[in-house]
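What follows is a single structure, and I will ask about it in a moment.
Only a single protein chain was left out; the remaining protein chains are all shown in position.
So that you can tell them apart, the chains are marked A, B and C in the order they are listed, and the count of residues begins at 1 in each.
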Amino acid sequence: MKNNSYVTLELPVQWGDMDAAQHVNNTVYLRWVESARIKMFQKMQEGKFEFGKIVPILAWQECKYIFPVTFPDQVVITLDVIELMKDRILCEGKIHSKKHERTVAISKTLLMAFNSEESKKEPLPEAWQKSFTDFYGSSLF
Amino acid sequence: MKNNSYVTLELPVQWGDMDAAQHVNNTVYLRWVESARIKMFQKMQEGKFEFGKIVPILAWQECKYIFPVTFPDQVVITLDVIELMKDRILCEGKIHSKKHERTVAISKTLLMAFNSEESKKEPLPEAWQKSFTDFYGSSLF
Amino acid sequence: MKNNSYVTLELPVQWGDMDAAQHVNNTVYLRWVESARIKMFQKMQEGKFEFGKIVPILAWQECKYIFPVTFPDQVVITLDVIELMKDRILCEGKIHSKKHERTVAISKTLLMAFNSEESKKEPLPEAWQKSFTDFYGSSLF
Partner (left out) sequence: MKNNSYVTLELPVQWGDMDAAQHVNNTVYLRWVESARIKMFQKMQEGKFEFGKIVPILAWQECKYIFPVTFPDQVVITLDVIELMKDRILCEGKIHSKKHERTVAISKTLLMAFNSEESKKEPLPEAWQKSFTDFYGSSLF
């Protein structure tokens, strides 16, 4: 059963996050989602996130941009694991604007395990599987 | 008929494009594709790209990461318009590493026209439609 | 007399702020100080900071890097106006790491007023001078 213990991260919009179109640049939304992913790994490991030989690598991501974010604002990113497969992890992040009180973007992310020494994909390490199961519940498999 | 006159942009990888995992950060690939999109608009307008009241806005994008890019390298981004609809433009960008002589990422992008004064979507301006038809050929519609 | 009402801004370090040397990249420290400068302008105007014809422009900055910042951490930036001249503003920002309980960088910044329509320097607008005097006290002149 799933615990719904998703990760929440609140970040301030910085003025410099905006580009010449005068709203936050598209790449910044994905930086925010990345920060939420890292927080997820931190929480699972209950400590500092460290890259060993096997590292999580981004295989694919998408982002649907719903409403333009501008400075000043605070965004709240909620990240959830939607599906945990034997060799990949599908996450969904939602970005909420506190100023506009609405979801401004939704991003899906596919993570894989990558052996950085041998430069090849690996099945998800058992430690990761255990952490995810403990954190999100066994129904993910 | 389509002219296949896609946009090509070559960019150097900068050392600072790499993150603590020691390959180029996922957001940088999308910055590269953005730069290719801007070049497409520039070429269509045969001059400096300027934002007026109606601006192209990113409605959605995805990126499939195939191979990690590291510094030093040169990347070549080719951007093509796959489908031109009445209210949106679907583009595909391929990122090629000169060092590895392979495609390292493929990104699809959906653009819409956005009225920046009234903060609402618009149909694609006629000037854009004409530019795209002239540039890419009428088969896009 | 000076009010010592300096600006304080707390920001989370994001994992992606680190570069391949695995500490926060040198440019990020200057982004943090920029964010504190913007907050200073916001507070002085008691509302949303907007660029008109005359905009503050960075004429010069320096940064002394004292201790490397890593993720995870929270940084606190305190920004003070050291000297207000007829045509420029000298600020000093100190960056403090909450994890290491120490100052990690000190940055000085020289701002000028720039006429963005005519592309030339201007004396500081009276509204800016009044705001600074109200905010920081008359001894700045």
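The rule is simple: a residue touches a chain if its C-beta (ideal position, glycine included) is under 8 Å from a C-beta of that chain, and two chains touch if they have at least 3 such contacts.
Being a predicted model, the structure only gives us computed values, none of them experimental.
Engineer: In the full complex, which of A:T8, A:Q22 or A:Q74 touches the chain missing from this view?
Structural biologist: Spelled out, the listed residue whose C-beta touches the missing chain is A:Q22.
Engineer: Which listed residue, B:Q42, B:T103 or B:S116, touches the chain dropped from view?
Structural biologist: With B:Q42, B:T103 or B:S116 as choices, the missing chain is touched by B:Q42.
Engineer: In the complete complex, the non-displayed chain touches which residues of subunit C?
Structural biologist: 20-21, 26-28, 30-31, 34, 51, 55, 57-65, 68, 114, 116, 119
Engineer: Mind pulling the subunit A residues that touch the left-out chain?
Structural biologist: 15-16, 18-20, 22, 25, 27, 71
Engineer: Considering the whole complex rather than only what is displayed, give the residues of subunit B touching the chain that is not shown.
Structural biologist: Residues 11-12, 14-16, 31, 34-35, 38, 42, 48-49, 71-72 of subunit B touch the chain that is not shown.
The definition used in the following text is that only the chains that are shown with their structure count from here on.
Engineer: Just the number, please: Cα centre separation of subunit A and subunit C in whole Å.
Structural biologist: 30
Engineer: In subunit C, what residues contact two or more other chains?
Structural biologist: Where subunit C meets two or more other chains at a single residue, that happens at 15-16, 71.
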